[in-house]
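One protein chain omitted, others in place.
Note that the chains are named A, B, C and D in the order they appear, and that numbering of residues resets to 1 at the start of each chain.
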Amino acid sequence: MGIDRRGFMKVSGLTILGIAGGASIDGLASPQTPRKKAAEAGTRRYAMVVDLKKCHSQEGCRDCVQACHLYHNVPDFDNRKDEIKWIWKDSFHHAFHSMEHEHLEESITEGPALLLCNHCDNPPCTRVCPTKATWKREEDGIVMMDWHRCIGCRYCVVACPYGSRSFNWRDPRPHIKEVNPDFPTRTRGVVEKCTFCELRLAKGQKPACVEACKEGALIFGDLEDPESEVRKALQDRFSIRRKPELGTEPEVYYLV
Amino acid sequence: MIENALRGSKRYWTWVFFLLAVIFVGFLFYLKQYHEGLGITGLSRDVTWGFYIAQLTFLVGVAASAVMVVLPYYLHNYKAFGKITILGEFLAISSVIMCMLFVVVDIGQPSRMFNLFLHPSPNSMLFWDTVVLSGYLILNIVISIVTLGAERKGIAPPGWIRPVIVFSIPWAVSIHTVTAFLYAGLGARPFWMTAILAPRFLASAFAAGPALLILLVLLMRKITKFHVGDEPIKKLTVIVTYAMIINVFFVLMEFFTAFYSAMPEHVAHFKYMYFGLDGNANLVPWMWTSVVLSIFALVMLIVPKFRYNFKLLPVTCVAVFIGLWIDKGIGLIITGFVPSVLGEVVSYKPTFPEIMITIAIYAVGALLVTVFYKVALTVRGEVTYDRVRPLETKAVGTK
Amino acid sequence: MSALFALLMIIVLLLIPIIGTEVLGLNYVFGVVIPYAAIAMFLIGFVYRIVRWASSAVPFKITTTCGQQKSHPWIKSSSLEAPHNTWGVIGRMALEVLFFRSLFRNTKADLREGPKLVYGPSKWLWAAGLVFHWSFLIILLRHFRFFAEPAPFFVSGLQALDGFFQIGLPIIYLTNVAIVAAVTFLFLRRLYDPKLRYISLGSDYFALFLILSIAASGILMRYTGFRADIVDVKQLAMGLVSFHPVVPETIGVMFYIHLFFVAVLFGYFPFSKLMHMGGIFMSPTRNMANNNREERHVNPWNYPVKTHTYEEWEDEFRDVMKAAGMPLEKEK
Amino acid sequence: MHNTGKIIIGLLIFLVIAAFPIWYAVAGGKTGEMPVLEKAARGENCIIDSVLMKETHMFLLDDWRDEVVREDDRWYRSMTLDSTIEKSLTRTCLGCHASKANFCDRCHDYLAVVPYCWDCHVDPKEFE
Partner (left out) sequence: MAEKIISPEELAGGIDYKPKKKTWFDPTVEFRRGTWNYAAPAKNLEYLDLPNPRKWSPTDEDWKLPENWKEIILEGLRVRIKRFRSLQLFMDICVRCGACADKCHFFIGSGDPKNMPVLRAELLRSVYRKDFTMAGKLMGKMVGARELTVDVLKEWFYYFYQCTECRRCSVFCPYGIDTAEITMIGRELMNLVGINIEWICTPVANCFRTGNHLGIQPHGFADSIEFAVDELEEITGIRVDAPINKKGAEILFVAPSADYFASPHYYTLLGYLALFHEIGLDYTWSAYASEGGNFGLFHSHEMMKRLNAKIYAEAKRLGVKWILGGECGHMWRVIHQYMDTLNGPADFLEEPVSPITATKFENARNTKMVHIMEFTSDLIRNNKLKLDKSRNDHWHPTFHDSCNPARAMGLIEEPRYVIRACCNNFTEMPENTIKEQTFCCGSGAGLGTDENLEMRLRGGFPRANATKFVHERDGVNILLCICAIDKATLPPLLEYWVPGVEVGGVHEMLGNALVMKGGKPRTTDLRGEPLVGVAQAEEEKKEQEVSEDA
């Protein structure tokens, strides 16, 4: 006990009294992790590149969706109303519905587009959140969710121009087919969405969808790193982003 | 003063218990919603806000409209409103409380609602809306308790209350402006992306709120001894008239901008509202009812002969109120989500539990209005109670 | 002055468990002996006081009527304010005990120029009193999680309601905030209002400070680093209620402070104004029906008195009465 | 009039209520039983002193959740283990203490504590 105990109690007590302050336990703070150090050296900007052609090569493939939903305990309600989606396939016209011109390359427009949170550089969803339950992580550009703090007002869902956010209309647990105990489920009444697998990233793994895609249609990486795969892919091919006119600067790119 | 609400006639108690019963039933449904989640409502991934938030929007307007009696009375010394300012303030208090209840029932994690204050986020309009609504509630509670209390004691209200009242006037405007900002700044929802959303909200509020106040005053003339007199009612009617004209004018401007520009994102919503989109026309009958009621009300209000006809006035006010309620309480919020951000048309219909919860909150409002008006009227009554006739015979009988 | 004296008393009381457990190591005394003694004082003292009150007679039915009596069937009688039978009395007492009916009626007199006297409602005392008492009760009931195994049914319900809002961790109970706010208000009121300051005795402040100290020590224990291991606490509590007292080693000093203050409160209770808890039920102006002319009330010590009888009276005035032609019992 | 009967009844009610814990204990018969916690499946020491852990784990977990979620600060240096561990309820805590039911719930049930951790976080045992 001794010093250890007193130190902990004192600081912890202060923490609790200053609830809003969000102070941390400095006395017991862990040593800096390697990843944290890297973050301080220079910020990163994670991005995803979806190669639509490659994606279309396997018709009806849902590997990425399944991997993601399995990993994140995303429930399957099997009805449109209560549906929760982190990553999903939708028609090109829905995904890019301001692209009205008729005679685009059919292989692109007739196939589905893979949709997920865009992790915008200028996200409207975090701007509207009244509790800072969703915010953009400065160090790597991931738009985060704090499910402990979300009050379920759904303002972010309303503000997102891409339909990337889902709300837990009901208790998700009974609808999770196979639970991954490593990842929490959510509770009813909070909003959720793709987090670029930030937990996996922290462990040095790739996002689940990227790992699951056998076609290599999904490329993930740091845009700040000139050597990264994403940078190269974007340099080599022409890419589009969803609703660029809104100025949200999505970090999900589609190679056409 | 509040004791007066605990004494009343059989009719009063019947009404109170009826409302309590409605509230109780609604509360049971809310418990169900609390335990099962908002899934029991008609809301969905595509239409995330619906009936609850629409009522919030509408009622913020009713609350803000108290300024239409407070302002002429306190800033322009318009004495005829002296008797009804307190009624306007009480209506505002009840409306704000209803607004807050609608927010509470709409959020998924009500037990975390204090996060709004524990993690204040000035970048969020919802945060500001909470601030202005709470502030408005406190302002009106203080103002009405102090002024009515002074009236009951037969003394002048303390001097410090006047600046508070004056302060409440711009605050009233702010609550509806900030509520409009909830919607107006969202790139995702082109239907709401219009600079005149706040002015339009205010115009419709200043029509619907006073219309409701006229109805309440006329009702009290019928069932209580409280008689307001014709002049304030006429003046309120004029306010409704102008506000209604401006509101319709603003709506027409929206139509012009959408249809003349012919930008699909803007046109689609209006099409959905008034003509149906992709075979989905569930709002169409409502919206045309609103159009018909509004045109009818405009005619009735603009022609002076009809405007000051106290027999027709209730009908006109009902038309104004329902017309605007459909416009704001059904059309405005739902249409923002149809078509969705992905261009899909997904219909929304409130479910039975959702409607029952909504009715229960309206019943809370009705109960508050009843109780507050009972207190105000009894206090007024005390001041003139049992005064059968003015006394000419005063001098006689004293030696 | 008396407030300062009361504060001093509290500080002295605070030092006792600190020195007793930290310096002298008398954990058994503070964990077992004193609580037992306090509970014994409380129960015996409480019963003694009630019995003492009960041994005084209620010679007359002196109901204070605060509403219309029951007379004609066509006049609506006020069965709760001027109760006319036992049910009415029960209702009146329930309103009084549960909702502080009489305080709800409170007014404030205000003398203005003129001269003009005006009265306005004054609900602060009622509100603070009600909040304080209800919070105290709920907190007490919540504590049964320590005194009963398994925790009784009402504990989880109360905890869920009281801690409905997820604020802080451990979740902040609304009653914890409320009791501190209400007691603080009641204290400031005594200081601020000159009339109240004038009537307040040291014992009035002492009771408030004591309750505030109990609340404060409990709150410090729950929400800050002054933690006590509540498994140990329950072990101690269960040992006490099952008469097999054990004193776990690791209970912190804050717990002993809390427990000691509670013990002081319990021990002090029967000998102080706090007995109003039992007294209110026996108040003769409230707990009797206003049916005096309908039902006979017997005075147990009624004794004969010297009166001026008619005969004595007629004897004294017979002559003048005769002269005035008034009827007489005896002509001479 | 003394109303002795009513007062005695009132006093008895008071005493019965006041003695609730005693007769509840007698009726329930579970007075002295302390919760018995399942030993950790591995290791001798907890990540901090175990007595301190018992009293303050809720603060620790609360701090952890904010640090992990909001500050991306996931590693904890344990003095007692002299190693760095992950800040995780399910992986770290329930990594050693094999079962929520036989560990967490024992005390929590004993003291009627209902933490809302488990609304979202998953007890790995439940799904094996």
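Here is the rule we use: contacts are C-beta pairs under 8 Å (C-beta built on N, C-alpha and C of every residue); 3 or more make two chains touch, one makes a residue touch a chain.
Worth saying up front: this structure is predicted, and the values here are computed from it rather than measured.
Asks: Touching residues of chain C against the unshown chain: what are they?
Replies: 1-2, 5, 49, 52-72, 74-78, 81-82, 84, 96, 100, 102-103, 105-109, 111, 114-117, 119, 125, 129, 193-196, 198-204, 271-273, 275-276, 279-280, 282-286, 290-299, 301-302, 305-310, 313-314, 316-317, 320-321, 323-324, 326-327, 329
Here is the rule we use: only the chains that are shown with their structure count from here on.
Asks: Looking at chain pairs B-C and A-B, which one is connected by more C-beta pairs in contact?
Replies: A-B
Asks: Cα centroid separation between chain A and chain B, in whole Å?
Replies: Chain centroid spacing, chain A to chain B, equals 40 Å.
Asks: Roughly how far is chain B from chain D, going centre to centre by Cα mean, in whole Å?
Replies: Result: the chain centres lie 48 Å from each other.
Asks: Averaging only over C-alpha atoms, locate the centres of chain C and chain D and give their separation in whole Å.
Replies: Taking the average C-alpha coordinate of chain C and of chain D, the gap between them is 35 Å.
Asks: Give the residues of chain C that touch two or more other chains, as numbers and ranges in rising order.
Replies: 166-167, 169, 225, 227
Asks: Pull out every residue in chain B that's touching 2 or more other chains.
Replies: In chain B, residues 109, 112-113, 118 touch at least two other chains, as defined above.
Asks: Along chain C, where are the residues that touch chain B in the complex?
Replies: 104-105, 110, 112, 116, 118-121, 123, 164-167
Asks: Which chain A residues qualify as touching chain B in the complex?
Replies: 19-20, 80-85, 90, 93-95, 97-98, 100, 124, 127-133, 149-155, 157-163, 166-171, 187-191, 246-248
Asks: Hey, which residues of chain B end up touching chain A in the complex?
Replies: Listed in rising order, the residues of chain B that touch chain A are 36-39, 43-46, 48-49, 103, 106-110, 112-113, 115-116, 118-119, 121, 123-127, 130, 182, 186-189, 264-265, 336-337, 340-344, 346.
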